[in-house]
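Missing here: one protein chain of the complex. Every other protein chain is in place.
Note that the chains take the letters A, B and C in the order they are written out, and that residue 1 is the start of every chain.
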Amino acid sequence: MNAYTHKVQYYETDMMGITHHANYIHWMEEARIDFMDQLGFPYAKMESDGILSPVRSVSCVYKHPCSFGNEISILVRPEGFTGALLTIGYEMRNQNGELVCEARSEHVFVNREGRIVRLRKEQPEFCRAIEAQFPPKE
Amino acid sequence: MNAYTHKVQYYETDMMGITHHANYIHWMEEARIDFMDQLGFPYAKMESDGILSPVRSVSCVYKHPCSFGNEISILVRPEGFTGALLTIGYEMRNQNGELVCEARSEHVFVNREGRIVRLRKEQPEFCRAIEAQFPPKE
Amino acid sequence: MNAYTHKVQYYETDMMGITHHANYIHWMEEARIDFMDQLGFPYAKMESDGILSPVRSVSCVYKHPCSFGNEISILVRPEGFTGALLTIGYEMRNQNGELVCEARSEHVFVNREGRIVRLRKEQPEFCRAIEAQFPPKE
Partner (left out) sequence: MNAYTHKVQYYETDMMGITHHANYIHWMEEARIDFMDQLGFPYAKMESDGILSPVRSVSCVYKHPCSFGNEISILVRPEGFTGALLTIGYEMRNQNGELVCEARSEHVFVNREGRIVRLRKEQPEFCRAIEAQFPPKE
């Protein structure tokens, strides 16, 4: 999988002169959606199949500030999948290779009524594609 | 009607040290929704009645910068209503009374299928309440 | 200390019909800044004294969705302070008292040149005020 690149926008900076920390959560989403596209399971397709994927948790550790114009390369790595909960890790580096942020998110999968979807049954190809990205942990 | 107050947040500033100009569009929405609440026609109620109100246009003229911690008082004034198109004006002042921004937005009213709603027929009380806020221009 | 209240804005929702998860990071900042105001150490004052407080990490566990118009009450609790690193916890509840999100952030304190500030020496009153909010853990 290719890393996703986000160019820091002026509107993402704050009066400290650096990227405001909330924007990294946006970048995680951008990179995750790009990852799903590369995997062959676009998120828009999933939603049109009636499966939503609310975020269960996020965490970010900010290692090095970045600012306007920096090109941030984001590596997305699935780290765990129970069939109900998907854990994804993110490594963000600036154009000099310096680690900017390490992050993680957890995702559940529900239908339009908000009920948990049994992904192994309803989307077996997606499950196999995700699991091909890491050694299964079950 | 009471003016709406927005306190400028840190995350709304940019590296120029002032409020990023895109945030004023958010504040217009905050003030407009508060105005609708005061008018007795909460926007959430309208949506649950099946009426959506997409924004047709916005414009802002920035008169004076503001920044973190400033309390911005926003006066909302309906300026025109044709039954199909509602025009709203906004006057934003800082805690010293200085004019910070003058803005305007236009709104249409559609149903869930995206068709124009005939508001005078379907929401006559709302039309009367809006028009009581200014001399009709038809 | 009083809880901080944030009313969910329309622009904070996403196409899933709920608050987009990145906004909670903004609310943590709003509540934290309000907490500092209540404590008697406004963040703007700290910055004008030459002390910046970059965020070292954030984490959120989303417990229950919320959406447009909901009033979210946010309780801020300092959880640890080493003199160099301040840890803050957040409990967010909707108007029915349901837990919406549990969150945590870590903060460091630096001067304009980016060097760590020795807070116990330079801001002893602030340290005492923070520590009065919880049993010291050193």
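Operating definition for what follows: contacts are C-beta pairs under 8 Å (C-beta built on N, C-alpha and C of every residue); 3 or more make two chains touch, one makes a residue touch a chain.
Please read all numbers here as calculations on a predicted model, not as lab measurements.
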Which of C:13, C:59, C:73 or C:133 touches the missing chain? It is C:13
Residue, one of B:2, B:38, B:57 or B:111, that touches the chain absent here: B:57
Please output the residues of chain A touching the missing chain, sorted low to high. 9-11, 26, 29-30, 33, 42-44, 68-69
List the chain C residues touching the unshown chain? 10-11, 13-18, 20, 22, 67-68
Counting contacts across the full complex, list the positions on chain B that touch the omitted chain. 16, 18, 21-23, 25-26, 29, 52, 54-62, 65
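We take it that only the chains that are shown with their structure count from here on.
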Determine whether chain A and chain B, two copies of the same sequence, contact each other through the same residue numbers or different ones, counting it as same when over half of the numbers at the interface appear on both sides. same
For chain A and chain B, what's the span in angstrom between their mean Cα positions? 34
Where chain C touches two or more other chains, by residue: 26, 29
